[in-house]
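Quick one: the structure is below, and I'll ask about it shortly.
Missing here: one protein chain of the complex. Every other protein chain is in place.
The block that comes next holds chain A.
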Amino acid sequence: MAWNEPGGNNKDPWGGGNRKNDGPPDLDELIRKIQQKLGGLFRGGSPGTGTGNFPWMLILVLGALIYAGLGIYQVNANEAAVVLRLGKYHTTESAGLHWNPPLIDSVTKVNMTEVRTERTTGQMLTEDANIVEVVLTVQWQVGDAESYVLRVRDPVKSLQEATDSALRHVVGSLTLNGVISQNRTQVSTDTQQRLQEYLDLYQTGILIDVVNLTDAKAPREVQDAFDDVTKAREDEVRLQNEAQAYANQVIPVARGQAQRILEEAEGYKARVVESARGEAVRFEKLLTEYERAPEVTRERLYLDAVQEVMSGTSKVMVDVEGGNNIMYLPLDKLAQESATPAAQRQDTSPIVVEEVYQRVVERLRNDAANSRRSQTVR
């Protein structure tokens, strides 16, 4: 039975009397004893008392002071202190200055507000029997100091194990694509929920703040294939865009071309019709005059036309009646001459000059022959 239970003094197997101040006795009794000894010390200090009692008093007082001093401790604002009295959970102290009797009470301080991070990473199986590589961080703090200190042997290790298990469970119930893209937030929320469940079951007193799915990707071994899919998606869009660009270029150009064809046709139509009108009017006007003086007009038109024809062409007049002479007409030369006068002028090298000379001589000869022939015609 505990010594410090209510009314414990009566149940003390040693009684109180013969015991010296060397064990962990009841607090009240201890104080009473200290008071007694203090009284003794003062008495002992008076003159005439035996010297044998004096050092005892001093030692006891010093011991009591040291004992009392050791029991003072400070709890910071971000901490909580779990106090065990004779092994039994007594209280949890919050921030401030506290005193608990040493040896009787044991105090364990816990940082309650510091957010600590746990990280887990690895390859794991997904629901569709693929493998995914996941990096997950868990931010946590102590929610219940009593549990954290008293209920589990190694709370942080429990957290690590529970995180591994919860994460793999969640990932194992999702598909690869789900983990990598669509259900990323679900991974963290489900893991957090599951993890907190486990931690509560293990009475770790740990409170999960956030679970972050830092990274979820295909394993290294197949990363290139996954990257290629991303590239292929880009290619798909690129090909479409290129084709669209082509279409955007071709169709307006075709429309422009069509407009040109139409405009040209309109132009043609206008030209044909207008020239027809013009020519018709011209003819009608001429016809009016012709009808007034048919013979003369006709003659004049004929002569005008033939004159124009004659003056515009090279002519050779042949008198058929005198044609029994053998006649040489250098038709090819005549044609060449009239067709290529410009070409000869371009080159003036000595050989060409020689050739020109030959030609000039030839022409003079021809001219002479021509004039002779005209004379004979006459």
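Going forward, a contact is a pair of C-beta atoms (placed from the backbone, for glycine too) under 8 Å apart; a residue touches a chain by one contact, two chains touch by 3 or more; residues count from 1.
Operating definition for what follows: contacts and distances are computed from a predicted model.
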Just go with whichever of "Protein HflC", "Electron transfer flavoprotein subunit beta", "Iron uptake system component EfeO" or "sn-glycerol-3-phosphate-binding periplasmic protein UgpB" UniProt uses as the name of the absent chain.
"Protein HflC"
Among A:I66, A:V115, A:V210 or A:V250, which one touches the chain that has been omitted from the display?
A:V250
Contacting the left-out chain: of A:N76, A:S94, A:Q182 or A:Q259, that is A:Q259
From the listed residues A:Q139, A:S173 or A:T189, report the one that touches the chain absent from this view.
A:S173
So which bits of chain A touch the chain we can't see?
1-5, 13-14, 18-20, 22-24, 50, 52, 84, 86-89, 106, 122-127, 129-131, 150-154, 157-158, 161-162, 164-165, 168-169, 172-173, 176, 198, 201-203, 218-219, 221-222, 225-226, 228-229, 231-233, 235-240, 242-244, 246-247, 250-251, 253-255, 257-259, 261-262, 264-266, 268-273, 275-277, 279-281, 283-284, 286-287, 290-291, 298, 301-306, 308-310, 312-320, 331, 334-335, 338-339, 377
